[in-house]
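First the structure, then my questions, so here it is.
Only one protein chain is missing from this complex, and each of the others stays in its spot.
And then chain A:
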Amino acid sequence: MSEPIVRFRAVSKSYDGRAQVVAGLDLDIARGEFLTLLGPSGSGKTTTLMMLAGFEDPSEGSIELEGRRIDTVPPHKRGIGVVFQNYALFPHMTVAQNLAFPLSVRGTSRAEIAARTAKALEMVRLSGFGDRRPQQLSGGQQQRVALARALIFSPTLVLMDEPLGALDKQLREELQLEIRRIHATLGVTIVYVTHDQSEALTMSDRIAVFEGGRIQQLGTADAIYERPANAFVAGFIGENNRMEAVVADSTTLRLADGTMLPTAPHGFSTGEHVLACIRPEKVRLAEAGHPATVTEVVYLGDHCRLRLSFAGLPDFFAKRASEDGMAVPRQGEAVFLGIPDTAVMVFRASSP
């Protein structure tokens, strides 16, 4: 990895001097990457973004941009583009005037402003909308204008604070693709905040999962999904069946009712209490294996969701993709579950 574009060093933020919203954050952001800060509300992800933008001051630690300390630089001198959830377009200006704003405060010539505004509108496919007022545009169009405005002054870093949070599902997916496309075209570094895990999984080069003011895990989407670092990440990203268990030996767990569950080598010592997590889509219906009873079947089109009674647990879920010619199990039916040992994730029981 070349020199990171942003470097957080031991950054903490507290509003009252006691509770830490962000605690001892160390984070390097690579040039050109799409990094998503993902976490539940109050996890510190937005505060982290706001400190980078300059709207909040860190209580401790330092933030560097391009190797320069910026945590004492006022926001208007940082040259970082920001996209807000509520668009934050200037209502008294037209779309073109909104786009021209960052250029005119930098003293750009009229001719160049006109050229770059036209180009920016084209980039977000809103050519011909320059004379409209923001209020005359739909939510999706307004956010595309905000996107263009945050990019028009060619910042190397753009921050996005839940930019699609106010839009409906279809528009959200459309704009996700659009943002990805812009990211790929311009090569700009994007730091994106969301609490929507599927958004994080689709868009990011890397994801930082936040909880309690700390990064719980930093990695690619598949690393975070397939190899969660702890029980919080496993529970927050995707669905999980969580079971308390005791380590029987290096590759076997014993569940509460005595069921023995084979696992890949997990590194916990015999007799230790642990938490086992199994993703519903990794559970197979098999000819033989662990006996279970189907208690509910929910048909969801591309897949079926089965609620099972398994190993004394009343709410064990399995997902079954719909395929041609496969019988859907019925409620009350006795089935066998195949659980590959690699599907069982084992975590320390005390971790959150």
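The rule is short, and it goes like this: a residue touches a chain if its C-beta (ideal position, glycine included) is under 8 Å from a C-beta of that chain, and two chains touch if they have at least 3 such contacts; residues count from 1.
Simple rule for what comes next: contacts and distances are computed from a predicted model.
Participant: Match the chain absent from this complex view to the correct UniProt protein name in "Sarcosine oxidase subunit alpha", "Putative spermidine/putrescine transport system permease protein", "Tripartite tricarboxylate transporter TctB family protein" or "Export associated protein".
Facilitator: Going by UniProt, the chain not displayed is called "Putative spermidine/putrescine transport system permease protein".
Participant: Given the contact definition stated above, which residue among A:G54, A:G130 or A:P329 touches the chain not shown here?
Facilitator: Residue touching the chain left out of view: A:G54.
Participant: Check the options A:V6, A:V22, A:L37 or A:V82 and report the residue that touches the missing chain.
Facilitator: A:V82
Participant: Looking beyond the chains shown, say which of A:Q135, A:Q170 or A:T185 touches the absent one.
Facilitator: A:Q135
Participant: So that we can see where the missing chain sits, which residues of chain A does it touch?
Facilitator: On the chain A side, contact with the omitted chain comes from 53-55, 74-82, 84, 86, 88-92, 101-102, 105-106, 133, 135, 149-150, 153.
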